[in-house]
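Here it is, the structure, as structure tokens.
Missing here: one protein chain of the complex. Every other protein chain is in place.
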Amino acid sequence: MDGRRWNELRRFQCRINTHPNSADGSSFVEQGNSKVVCIVEGPMEPPSRSQLSATEATLNISLNVTPFSSIDRKRRNKNERRIQEIITSLKRTFEQSIITDKYPRTTISITCHVLTLDGGLISAVTNSITLALIDAGIAMYDYISSVSAGFYDNTPLLDLNQLEENDLSYLTIGIVGKSEKLALLILENKIPLDKLEGVLAIAVAGGHRIRDMMDKEVRRHGELRLSKLANK
Amino acid sequence: MSIIIPGDSVQVANSVALGPGVVCTRNRSVIPVTAGILEENSKSIHVESNGRRYVPSTNDYVIGTVTGSFGDAFRVSLSDFTFPVSLSAMAFPNASKKNRPNLKVGSLVYARVSSAIPEIDVEIECLDPTTGKDGGFGLLEGGYVFDVSLAYARTLLFNPNYPLLNQLVKKCQFEIAIGLNGKIWIKTDDLKHTLAAANAIKQCQLVPSSECSNVINSAFKSLSQ
Amino acid sequence: MEDSDNADDEDGSMQNRAIVTPGELVTDDPVWMKGHGTYYLENRTYSSVAGTVSRVNRLLSVIPIRGRYQPETGDHIVGRITEVGQKRWKVDIGAKQDAVLMLGSVNLPGGVLRRKNEADELQMRNFLKEGDLLNAEVQSLFQDGSASLHTRSLKYGKLRDGVFLKVPSSLVVRSKYHSHELPGGVSVILGVNGYVWLRKTSDLQQQQSASHVGKDAAALSTRGNYSVGNASVTITRLEEESSWEIYSDVNDQISQSIRETITRYANCIKILAYCEIGITLERVTACYEASMAYDEAGKLIDREVMESIGDDVITAEKYRG
Amino acid sequence: MAKVLGYEYGKKEVMRTKYGVVSGLWVCAESQYKKIREKFPSSFDQSGHNEEVLKGTRRMLLSATERSYLYESLHSKHIIRPDGRNIKQFRPIQSHTGFLELSNGSSKITLSDGSECIVSIKAKVVDKAQEQDLVSVDLEIAGHREDSPYTLSLTSTLQSLYAKHIPRESLNLTSKFAYKLYIDILVIATYSHPLTMMSLATYLALQSTFLPKLTSSVDDKEIEEQPTFHDYEFVKLQVTVPVIFTVAVIGENCIIDPSAEEMEVSDNGLIVSWFDGKPISPMGTVRLSETNIKSLNPALIVKSVDLVSSIANSPWNVQIILS
């Protein structure tokens, strides 16, 4: 609808280590016009004893969709069920992908700020968390890359913007590395069963492309650090 | 044998032991405090009822799940949503400071309630206090554990005339531990046999004892096919 | 910027400088033992972090590009007390978990070898309390990776007479000595964990004859037998150090000029950290010299100034070879 | 532990003077009061109320010796700040503007200690008769609930600052309608007192705010319709914006833009708002540290205001801060 082909991603840009002085890991992801900042702190001593698990790390995620993120300014209630649901889903996704038993008795605290939102909330947030966790040097089994895909007039469409999301049926997936394993899958409106496979297929392909772009950024940043560390 | 409910009166001989369900009031009369079947003989009196919540009392045989270790004691859960009880690391045969039993979180133990005073933590032990030997207590390895009603567990453990176990042994060989906290642990050589036996035991609690053999047969029928 | 020769000589031969990212197959050769930053399935070893592969003997590990300090036995670190507990202190050392300092692992007033008693347990806050800084050695690691510390040596213990700053731990290279005396009457402890303490060089350190050490009463008891010859210095210092004074909360007199020097050194270390230059004694000194081009220490916080001094330090080093 | 060592906790109690320096402003002798009043007539219409402000900032733990070292350095006549700054010097600030496409104005500033804040300005056309304030400030501080006293007190300080001092005329559209500005401030991290950072970021955002150009007539007294706007042409918002400065007081010394450790050892703190070449409200004391509050010598208030004035009134200086 915005001049892209059906299997084309929106502009995807990401940066890691955006807040080197204030966090263990940080990232900034732009997926189309959606912009997300993610800050990771930890693994660290938990703020309260009750949160402690003797066998693995405890994950805390907070998601802040800023009032100015949408075209019409609106203040969102933090306890909105939809936001809480997303948080729970993200938590369960990353609990599986972080090697949590390497960090017993610690907390990993993740904060995401959505600065502008133009569709793909879950995917932009998921990607930003993956990058920030990698930046923090937290052990993970693999990348989790996320993208949405919709369905319009018998054609699957990749990576929807807000307008498309409002009108079309779509799903959001979180995919593990280069595999076809889905860590996260959320579909909220009707898609014919027989079309599901096609939509899923382009989503998986799109997810892999996003993984590659994130990987490139991680490597770029890594090279930069290494070239500086050559001075050690 | 008669059905009794709180408010009824009970006539007792002068010297009997009071079991669960009856208490002695201040003016030395005995009253029932639970509804159930009154069982009395010349030595003791108690009310047999099918409660849902297990309350530990001394000398009960129980099956517990280890949920943590604190200092030199383990914390053990006897049933869901109840306070854990404690199992001292010393309460094992041949245990010493150096020779600590190796129980992980999630391990099953068969134990005896050694002290059950309502105001303080209940304690259990994995040894026979008279001999100091294991007496059949200790870590339960492998097998399957499931819940049954408290009364049924008592029947299985204390009623030698109950036919189930004798009939079950004709079908397969098994090891069994019955906890008065309504838990039964069973282990056979084969997973499917274990499951069949467990299902037979579970289903038998709903039928009269005469039906037991039918239940067992049907439970094992699918296996022979 | 790139001094590739140097890098190759140092570690280029044994380290593969390529970057691996999470989920990447590092090797499918079964001879490697799997170290930190990896996970494996059968013979295949995968990376779990973004970093560089390190192969030491048979051990294969991936060193993350960034991450919290990972304590190792023998590390000389600077830490801050966060909690006083049963017979132990909890110490923030910038790692994933607070380290533990057992009451039994510190020197207490009244003789190095005396036994700890219950009175000591009750007055733990009189020795070290929340917020106190100390320098210590990692004695051992627990199974979950957290560290146990000790201060049973004269060079360790509570810190006084200076300022604290933090730098990324990756910039502090593990070496034999982490405590250095700098020109200008200032000493530095470069904790392996990236915590740094800059202080006035103590009179004791300078091995001067007995003089004005501290003015608190606790120190007085040992004052008498202090000014003896060099041979007995160690013994007297032992007693000195194990007196209450080692837990004193009072600073020495610190002159204006020393304070200024400390501030300048602090900014120099921040410059090295900002430019991501490994922090060593030589570089701190070189940076200090380069900084003298700016008369006010406050100028050293500007980005351009920091970058230019950082460049100076590196080029000067290259020039010297 | 608490049982045995319970008495230790008593020591932590905050010493408060009879006059309660902590809350609000102006515990000073009548004569001094007059003197200040004469000097800065406009600044006395409202007192600050920032008692809660510091409670939220991350607590900085200092050892006794660090504390006394810092205090002595900052207390002495020849002041030495821990990073060598002079009393008028700010920490380096990095800023970006105009990066949020969906907002009319936006800015982000980052301090060298990692503190960061993002401001968005959104404008909405409103009926002037129905809106009391044409400016609305909303604050979100990471790690704090939006209804925490910390956030609320900062919000009210900024709300009163901007609602009062951004001139209504500059937001006028027609005789009936005007723009209402929604200022949303998001603090991603803060290590020192966040007010200066927030007010500087807001300053920048407002200075880079563009609003749709009005195409309909300015005079719409008789017309029922809403004003209409140009499709793509924008006009830069022309406003003068007040700025808040934070000053820490240690002994006889006043220092601008205190860092976390300076705050921790300071005797007292002041916020001074500056607009159009003079100090304005809100102005008052703030708690910069939890443990160490002393009463304030009124002369120091004058000194602090002078300090701010010397910074804020030289345009060159403001440029430096914001560049």
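By written order: A, B, C and D. Residues from 1 in each chain.
Quick note on the criterion: contacts are C-beta pairs under 8 Å (C-beta built on N, C-alpha and C of every residue); 3 or more make two chains touch, one makes a residue touch a chain.
Quick note on the criterion: contacts and distances are computed from a predicted model.
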{"item": "Identity of the absent chain, which is to be given by its UniProt protein name, from \"Exosome complex component RRP45\", \"tRNA (adenine(58)-N(1))-methyltransferase non-catalytic subunit TRM6\", \"Mediator of RNA polymerase II transcription subunit 8\" or \"Trafficking protein particle complex subunit\"", "value": "\"Exosome complex component RRP45\""}
{"item": "Partners of the unshown chain among those that are drawn", "value": "A, B, C"}
{"item": "Among A:9, A:71 or A:187, residue touching the chain not depicted", "value": "A:187"}
{"item": "Contact with the hidden chain (one of C:41, C:119 or C:292)", "value": "C:41"}
{"item": "Hidden-chain contact residue, picked from the options A:90, A:115 or A:132", "value": "A:90"}
{"item": "Touch criterion as defined above, residue of B:6, B:129 or B:142 at the omitted chain", "value": "B:142"}
{"item": "Touching residues on subunit C - with respect to the absent chain", "value": "23, 39-42, 44, 46"}
{"item": "Contacts of subunit A with the absent chain, listed as residue ranges", "value": "81-82, 84-85, 88-97, 99, 141-142, 171, 174, 176-177, 179-194, 196-197, 200-201, 204"}
{"item": "Residues from subunit B at the interface with the omitted partner, ascending", "value": "65, 67, 77, 80-81, 104-108, 140-145, 185, 191-192, 194-195, 198-199"}
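We adopt the following convention: only the chains that are shown with their structure count from here on.
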{"item": "Both-way neighbours, i.e. chains that touch subunit D and touch subunit C", "value": "A"}
{"item": "Remotest chain, subunit C as reference, centres from CA atoms", "value": "B"}
{"item": "Distance from subunit C to subunit B - Cα centre to Cα centre, in angstrom", "value": "59"}
{"item": "Centroid distance [mean C-alpha coordinates] between subunit B and subunit A, Å", "value": "51"}
{"item": "Between subunit A and subunit C, centroid-to-centroid distance (C-alpha), Å", "value": "37"}
{"item": "Residues of subunit A engaged with two or more neighbouring chains", "value": "none"}
{"item": "Multi-partner residues of subunit B (at least 2 other chains)", "value": "none"}
{"item": "Complex contacts: residues of subunit A adjacent to subunit D", "value": "19-23, 33, 35, 37, 39, 64, 66-71, 73, 75, 78, 111, 113, 115-116, 118"}
{"item": "Contact footprint of subunit D on subunit C as seen in their complex", "value": "80, 82, 84-86, 122, 124-125, 129-133, 158-164, 249-251, 254, 256, 259-260, 263-264, 266-267, 270, 296-303"}
{"item": "Residues on subunit C engaged by subunit A in the complex (per definition of touch)", "value": "1-4, 6-7, 17, 19, 21-23, 37, 39, 46, 48-52, 64-68, 82, 90, 92, 96-98, 144-146, 170-171, 173, 275-278, 314"}
